[in-house]
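Each remark here refers to the structure printed beneath this line.
What you see is the complex with one protein chain gone and the rest in place.
Letters A and B name the chains as they come in the text, with residue numbers starting at 1 for each one.
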Amino acid sequence: MTSPTLSVKRISFQKYGIIIAFLALCALVSAICQIKVMQGVWPVNVFLTVNNLMLILHQISVNGILAVGMTFVVISAGIDLSVGSVLAFSGMMAASFATRSTGVTPWSGVYFVAFPLLAALFTGALCGLVNGLIVSRFRIQPFIATLGMLLAARGLTMAVTGGNPISALSPEFRWFGTGRIFDTLPVPVVFLAIVFALAWVLLNKTVFGRYVYAVGGNEKSARTSGVNTTSVLTWTYIFAGFLSGVAGIILTAKTGSAQTSAGTSYELDAIAAVVIGGASLAGGVGRLTGTFFGALIIGVMNNGLDILGVESFYQSIIKGALIVLAVIIDSRRQA
Amino acid sequence: MRLKLIGASLTLASSLMLSAAVAQADPVRVAFLMYGNKAEFVQLMERYAKEHPAVVSGDVILTMYDGRYDASVQNDQGQMAVNTMQDAIVINPMDYEANIDVVTMANDAGIPIVVTNARLNTTEMTSEVVSDDVQGGYLEAKAVMEKLGCKGNVVIIEGPKGGSGEIQRGEGNMKAIGECPEGQVTVLERKTANWSRAEALDLMQNWLSKHPGQINGVIGQNDEMALGAIEAIKSANLDVHDFAIAGVDGVTDALRAVKAGEMTSILQDARGQAQGSIDVALRAVKGADYQPESEIWAQYAGELSWDDGQAKRYDIPWTIVSNDNVDELLKDRK
Partner (left out) sequence: MDTPRLSMRSIQKRFGGVKALTDGNLTLRSGEVHALCGGNGAGKSTILSILMGFYKPDSGVIEIDGEAKSFNSAHEALEAGIAIVQQELSGVPQLTVAENIYLGSEPRRRGFIDFDTLNRNAEELLNRLGFDIDPRATLGDLAVATQQLVEIAKALSHSNANILIFDEPTSALGEKDTQRLFEVIRELAANGKAIAYVTHRLQEVFTIANAYTVFKDGETVIEGKVEGLTREMLIESMIGGSLGTEFVKDNVPAPATLFEVKNLTRAPYFRDVSFQLHGNEILGIYGLVGSGRSELLDTLYGLEIADSGDVQIEGRPLTPGDVDGAIRSGIAYVTEDRARSGLVLKASVGANLALSNLRFINSFGMVQERKERECVDLAIRQMHIRTPGPEEIVSNLSGGNQQKVVLGRCMAVGPKVLLLDEPTRGVDVGAKKDIYRLISEFTVGGGAALMISSDLEEIIGMCDRILVLRSGEIVEEFKHEATTQKDLMMAAI
C-alpha cells in the first residue's frame, strides 16, 4: 500500500517527466551552440531557429507515425517488429502506381495520387491483419509473428520489382513528401499532426482505446469483463500496419524513390520512441504524448549531434544509453 | 512492372531450354557470388551477367548466390560452390578481409576465382576485374571542384565508416581537393549516411540548417547519398542548380538527375565488371583458345586491353556521365 499523496505525485511525474527530459535535452544542445556563438565560431545559435525546429518535426515524421502504431501494440502487451519492412513494402506498392514510367493515363490525378495511396494503405493494413490474426487467433507470441512478417514483407518488397528500386515518381505523389501547406508547413509534418490527433482520440476517447489498455493490462480479466480480446488485438495490429503504410507513403515521397532496403531497422527507432515515452513492454501502460516526446527526443538528438558535428558512432552510443536510462527510470518509478 | 517480371522469367525459361537443347559438349558452370541483392547496382550486375553472350548461348550455366550482406554467409556459399563442382567462381565480396577464405577454398580445389567490383586483401586470386575506387572518388570530387572553380565550401557524405569504399573514395576525394590552391576550398563537414538516401536527406538538412547559405558543393561517395542531398536542398526551398553535386555509381535516378542538370555522376560500369569477370573466368577454364565474347573489350579498346585474359588486374574505366552520353545510358536501363 502506498499512501495516496505519493501516488498522485507519481501520476504527475508520469505526465510531465518526459517533457522535462525533452526540454533539458533542448537546453543542453542549445547551450553548447550558444557557447560556440560566444566563442565567435558561429554567427547565430543555429539550433534554436524556427526553421531548425520545423526541420526536426519534418525529420521525425516517419518515425513518429510508426511509433504511434507501435504505442498501440505495446500497450496491448505486444510488439511489432515488422513496421520497417511493411513500410518498405507499402512504399514499393505506392511507387509502382506513382511512377511516370508506368505510362500515361487519362486521369493522372486519380492514377498518381489515389491509386498509390490506396495501394500503400491497403498493403499496410493487410500485413497488419495477417500479424493480428496470427497473434490473436493462433496465439503466437507477437515477437515471433511479427519477426516472420519482418522477413516476409522485405522479401515481398524485393519480389515486386525483382529487387530494383522504383523511381521517377510523379510530382503529384511526391507532394506528400516534399510539399508545403501555405508555403510553410511541410506536408509530412501535417500528416504527423493529423495521425497523432486521430490516434489520441482513438486511444483516449473511444471504447476501442480503453479495450487496448485492458487487454494489455490483463487479457484474461478483459475477457471476463466482456471484451472481445481477439478482435481488439487484431485491430491493433491492423492499425499499426495501416500507419506503416502511411509512413511508407511519406518516406517514398520524401526520398523520391521506393527502395528495397527502405525502413531497415526503423522498428527499433519506433520501439525506442515508445519506450522513452514511458510505455511498458509488459503492456497496459503508455501514452501518446509520451511517444510524441520520445520521438522528438530522438529527433533532437540526431539533429543536435549532426549540428555539433559528433561522429555517428557516438550518436549510436548515446541513443542506446538513453533507451536503457528511460527504462531504468520507469522501473524505479514503478517500484 | 508485372510485364517485366514475366518477361524476365520467359527469358530465363527460354535460356534454360536453349541450354538444354543446344548444350554443346560440356557447358561451363560458373558460380557468381554477390554480397547482396538489395541495391540497384548489384541488380544491374546480375542482369548484365545473365546477358553475357556465353550465358545466353548456353555455353555457360550461371548460378547466382545472394550473400545477404553477411561475409560468413558468403564464405559458406563459396564452400557450396566448391562442393557442387563449379568450374569457376566469380565473387563480389562483402568484406575486404573475411572473404579471403573463398579465394583460399577455390585455390585448394583448383578452381579459377575472379574477384569483381570490390577488393580483397590478397593477391592469390586468378584475377581482379574492378574499378579503381580512388579514381572514382577523384573524378567525382574533380567534377565538383571544376564547377566551383576551386573556390568555396563543400561537405562530404561518406559511406559506412571503415569500409573499403569509404576509405578509397575518400582518398580520391581529398586528392582532387588537394589539387586546388591551398585555402580556397574548405571541407565544412564529413559524416557517414551509410550509402542511404533517406539518411543522407536528414544529414544534409541538418547541415543546411547549421550552415545557412554557406555550402557550395556536395560530394556524395555514392549516388544515393548525393540524391538524398538533392532532396534536402529542394526541401529547404533552395535551388539545386546553385550547388555543385556529384556522386559515384551511375544508378538510374542519378542519370535522370544528370539529365536535369542537378548533379554529376561517375558511372561505375556494372556491365564491364560482370561480363569482364565472366570472360576472364572462362579463359581460365577453357585455355588460351578462348576469345572474350563480351562487347566491353571493344567498347573500351585503348583503355582496357584483354592481354590474353592473363592479367592479374583489370581496371574497368569510369565514365563521367554528362549531357552527351546520358540519353544513351538511360536507354540501356529500360
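Keep this in mind: contacts are C-beta pairs under 8 Å (C-beta built on N, C-alpha and C of every residue); 3 or more make two chains touch, one makes a residue touch a chain.
Please read all numbers here as calculations on a predicted model, not as lab measurements.
Student: By the document's own contact criterion, which visible chains does the hidden chain reach in the full complex?
Tutor: A
Student: Which residue among A:Asn51, A:Gln141, A:Ser225 or A:Ser316 touches the omitted chain?
Tutor: Residue touching the chain left out of view: A:Ser225.
Student: With the missing chain put back, one of A:Phe97, A:Phe191 or A:Tyr213 would touch it. Which one?
Tutor: Residue touching the absent chain, from the options given: A:Tyr213.
Student: Tell me, which residues in chain A touch the chain that this view leaves out?
Tutor: Answer for chain A: residues 1-2, 4, 7-8, 11, 205-208, 210-211, 213-214, 217-218, 220-228, 284-285 touch the chain left out.
Here is the rule we go by: only the chains that are shown with their structure count from here on.
Student: State, to the nearest whole Å, the distance from the C-alpha centre of chain A to the C-alpha centre of chain B.
Tutor: Chain centres of chain A and chain B, defined by C-alpha means, are spaced 34 Å apart.
Student: In their shared complex, at which residues does chain A touch chain B?
Tutor: Residues in contact with chain B: 46, 49, 51-52, 55, 58-59, 96, 102, 158, 160-168, 178, 186, 251, 254-257, 259-262, 302-303, 306-307, 309, 311-313.
Student: Show which residues of chain B lie in contact with chain A when the two form their complex.
Tutor: Residues 1, 4-5, 8, 37-40, 42-43, 46, 161, 189, 191-192, 196-198, 201-203, 205-207, 209-212, 224, 227-228, 231, 234-235, 251-253, 256 of chain B touch chain A in their complex.
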